[in-house]
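Okay, handing you the structure first.
Removed from the display is one protein chain of the complex; every other protein chain stays in position.
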Amino acid sequence: MNSAVKTNERAGIDFGRALKDGVIVGIIAFALLGPLVGLKTEQNMSNELIVQNRLGLAAILSVIVGVGRFLLSAFIYPRIAARGNRSKAAATLAELEARAKLTQGLSIVGLIFLFVYPLLIISLFGVQGSIKWVDNYGVQILIYVMLGWGLNIVIGLAGLLDLGYVAFYAVGAYSYSLLAINFHLSFWVLLPIAGMLAAFWGIILGFPVLRLRGDYLAIVTLAFGEIIRLVLINWKAFSGGSAGISSIPKVTMFGIYSFDVSAPNNFAKAFHLAASSAYYKVFLYYIILMLALLTAFITLRLRRLPIGRAWEALREDEVACRSLGINTTNTKLTAFAIGAMFGGFAGSFFAARQGFVSPESFVFMESAVIVAIVVLGGMGSMIGVALAAVAMIGGTELLRELDFLKAVFGNDFNPDQYRMLIFGLAMVGIMVWKPRGFVSARQPTAFLFKRKTVSGDLVKEGHG
Amino acid sequence: MTTSLRNWDSDPVLAVEHLTMRFGGLVAVNDLSFSVGRGDITALIGPNGAGKTTVFNCITGFYKPTTGMMSMRPRDGSLHLLERMPDFVVARKAKVARTFQNIRLFSGMTLLENLLVAQHNPLMIASGMTFLGVLGIGGYKTKEREAIERARYWLDKIGLIGRADDPAGDLPYGAQRRLEIARAMCTGPDLLCLDEPAAGLNPRESAELNALLLSIRKDDGTSILLIEHDMSVVMGISDHVVVLEYGTKIADGTPTETRNDPRVIAAYLGVDDEEVEEIEQELDVVTGSEEGRA
Amino acid sequence: MEVFVQQVINGITIGSLYGLIAIGYTMVFGIIGMVNFAHGDVFMVSAFFALIFLLVLTSWFGIASMTLALILVMVVSMVLTGLLVWAIERVAYAPLRGSFRLAPLISAIGMSIVLSNFIQVAQGPRNKPIPPVTRDVYTLWQGSNGYPVNISLKQIIIWVVTALLLAAFWYVVQKTALGRAQRACEQDRKMASLLGVNVDRTISLTFVIGAALAAVAGTLYLMYYGVVVFSDGFTPGVKAFTAAVLGGIGSLPGAVLGGLLIGLIETLWGQYVSADYQNVAAFSILVIVLIFMPQGLLGRPEVEKV
Partner (left out) sequence: MSAEDNKPLLTVRGAKTYYGNIIALKGVDIDVNRGEIVTLIGANGAGKSTLMMTICGNPRAREGSIVYDGQDITRLPTHEIARLRIAQSPEGRRIFPRMTVLENLQMGASIDNMEFFDTDIQYMFDLFPRLKERINQRGGTLSGGEQQMLAIARALMARPKLLMLDEPSLGLAPLIVKQIFDAIRELNRKDGLTVFLVEQNAFHALKLAHRGYVMVNGVITMSGSGRELLENPEVRAAYLEGGAH
């Protein structure tokens, strides 16, 4: 046995070692899970906390963790090590080109799919049955795609880590809600106003903080996000406090048709269709699709303009930028403001879609989710960010569908609880697996002879 | 030695007067005054830690000097006091461009993009401060084409035209140094500050660098201030040498004058006096014969 | 006057806890330049360890002596929290060292989500109240207007434990080879390894020490407030981070000083200005400090290298 282990070392599989790893990890897991899972604190009838013994469950979980580690050590790690040795060098140019072609093809197919998606869903599930798929998946994911693309300008292109992006989302949402309720203005008037207000706040907040570097910038933006949320909670006269604002007007079809059931020009009535909220959802779907594509279009455009190049140069090397006469403060501010503007657009859409806003929707976790989408997607890559939004948001939405597991684990089992847990685990897992995100290669913005993809290894991540 | 008025006194593009820079208690530059003649190649030399890079950082606005005045006169006749300007204005208005000791290229961007970023300010105006550019109106397209042509000219000049669409980070060391110089030149400077441009170059590359610098001076009329260790560069191409030691100027003159200054030899080569002679002889072996006394 | 003194006493108590947590932020940032986002949640988990073992000791083993129970609980919580953080560091941070700079931050945010949601799933989403460990209160003096200035035994325990632990910790960092290796890694990791310091292990140890101090804070927090809930990690975490930044991130005395200041400002603000905007005050301090003196009170100014 022992000699077999020795000889296997070259081959890569060392079962003795893997077994040891597995046992140790299992023991550690039990030391931690034993108390946290195995001893559950519960309130009894007289409202006192008692400990409920579930050590068996903890033991099972620990064994699972230990076995998992054994499998990793025995099979996965050797394979990764072997692969790492083989292709230590960066991806070849040909590989990069092939990948770039693939993503290009993918984005065209994806675009077509996005346009026909609601029709597809309606034909599959019927008008009423489509609501869930169009709203929960389509609209929900597209909001995050748009937010991801907006934040991508700040983090991915300019390399500034903004952990308070949700503040601008909130500014957009509250601007629309308050202005629509108090001044009875339509969504289409308020959308640009909300965007501009968000951009304005982006500049206000950005001006003092943008000379900070690295993690400090991240923390200050986080603090700003929290301050805005706390003010929304506490300034009850202005924002309605934690109760929020309700009965926010819906989006109209450019004033021609309304989606209010009571309105005379109700869309369904006008076309003699059965009353259903599905039409509104489909309409919202196309609005957010258009808004997201607008974000993408403007971003692609900006990248080819001097400002976009300056953002990327800033991400690569700020000192060099300054030596070339670029006003880095202004450059950062524009990135911040434009990113905030798209956040504001998304926010006002969100308010119109929900019909209700409260500070609850703008907690730090939302910012964290959007940042995660940008980084997981691969900073600066539009298609990567879109893919990450689909994977992370769509994935966690899918977890809502796991009600059938109740049959397995009993009625107390609520799969919805595990959504964020799995989301967090996925964040860690993807970072460890691909620290640079899904798509890290970069497309140059200009070329003399031939456009060549730049390997992600060379692209810097920015200092902030 | 000749006492006639020299170029750097009669027509300075940059005059540094009483420059002092302190970091906490440490005096990095001490009451330094010197001038850079228009159209000259001026070398700033001295042992490591003599404060040369600090002087550069003061001139280019990255450090605010503790005291002192630095006046820059670009070709258009305007006058700029560099100590009062933020770094990016030094580059934009006073027309001073620089390179860095540890090359600072935009490594994830292509060579062409690097040179386009250097033309940011004129292009920014051409794009109507972005607003018109996004809408696709205004003359941005033409201006961008011109910028690309300018980049092509410089890529050609540094012999990297074939690699225009490769990322800058992929270039070998010597090529990165040349690209950094080209990038600085794309800002259209009147004074080009080079921080150890020959560091890490082999003799052939050093010679190419010399040729490049001479042609920059000839074709573009740009004055050059450089920090250098490589004596073949310093002695081969410079018109004027300023020697620093521990933040203080110990010599200032033509290459021939400074080369023969025993203080320079002692300080610069870091040997004690008994060995100075020995080294002087060796220096003469290489450079003494090719140049007669002025 | 009495109200002010009373609030100062309360503020120092909370501030001590912030200081203990802040050390974890400061040390980790000092050594690898990373904001360990999950540290606040580690603190929360440590309070749960304390809660669970307190219940086990009192209800299963029937230990009546609260002092003994408290000491045991604190030690167990320190050990288990240290183990937890060691595991987290190995799994989620160590593989990312030296790669993309944002990756560890994202990983830490992910870990923070994992920890709070894991506790929510495993222990339930409700508040977990415990009976008060002690009700003893001493009146320091009776004010002229009849308002007494009190200090509770709990507050005294917190002050004493914090002071003792900080002294012990200070000794370790300043006087032992371990502390020296730790400071060496902080100042120049490459050089430390050239001198035979196992940098990876030192970094792991730094995480563990920070976690153990957070566990002390977690136990004391549970004792002081008598309740803990799965979402308790975020706000104390951010405030402790604010404390670390205010004191000068990387500076250990700074972390403690910052903690005390944040505690004081918070309670006094709550008393005299607005209880509603108490947290806004804490965040505003963070913003103001970072903008106007990013090096903090006791930190080192950073010189930009060109």
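Letters A, B and C name the chains as they come in the text, with residue numbers starting at 1 for each one.
One rule holds for everything that comes next: a contact is a pair of C-beta atoms (placed from the backbone, for glycine too) under 8 Å apart; a residue touches a chain by one contact, two chains touch by 3 or more.
As the structure is a prediction and not an experimental result, all values here were calculated from the model.
Set against the missing chain, the residues C:Ser99, C:Asn150, C:Ser193 or C:Gln295 yield one that touches it, C:Ser193. Residue positions on subunit C in contact with the hidden chain: 177, 180-181, 183-184, 187-188, 190-199, 300, in rising order.
One rule holds for everything that comes next: only the chains that are shown with their structure count from here on.
Chain-level centrality, scored on Cα centres against the all-protein Cα centre, points to A.
Centroid distances from subunit C, each centroid being the mean of CA atoms, peak for B.
With centres defined as mean CA coordinates, subunit B is found 46 Å away from subunit A. Distance between subunit B and subunit C, defined via averaged C-alpha coordinates, is recorded as 51 Å. Subunit A and subunit C, compared by their mean Cα positions, are separated by 30 Å. Each of the following residues of subunit A touches two or more other chains: 319. Within subunit B, residues 62, 100 each touch two or more of the remaining chains. The residues of subunit A lying in touch with subunit C in their complex are 28, 31-32, 35-37, 39-43, 48-51, 155, 161, 208-209, 212, 214-216, 218-220, 222-224, 226-227, 230-231, 234, 319, 364-365, 368, 371-372, 375-376, 379, 417-418, 420-421, 423-428, 431-432, 435-436, 461.
Those residues of subunit A that touch subunit B in the shared complex are 298, 301-302, 305-307, 309-310, 312-313, 316-317, 319-328, 334, 442, 444-452, 454-455, 458-460. Per the touch definition, subunit B reaches subunit A in the complex via residues 60-62, 87-89, 91-92, 97-98, 100, 104-110, 112-113, 116-121, 123-124, 126-127, 130, 133-134, 136, 140, 144, 148, 151-152, 155, 161, 164-167, 169-170, 183-184, 187.
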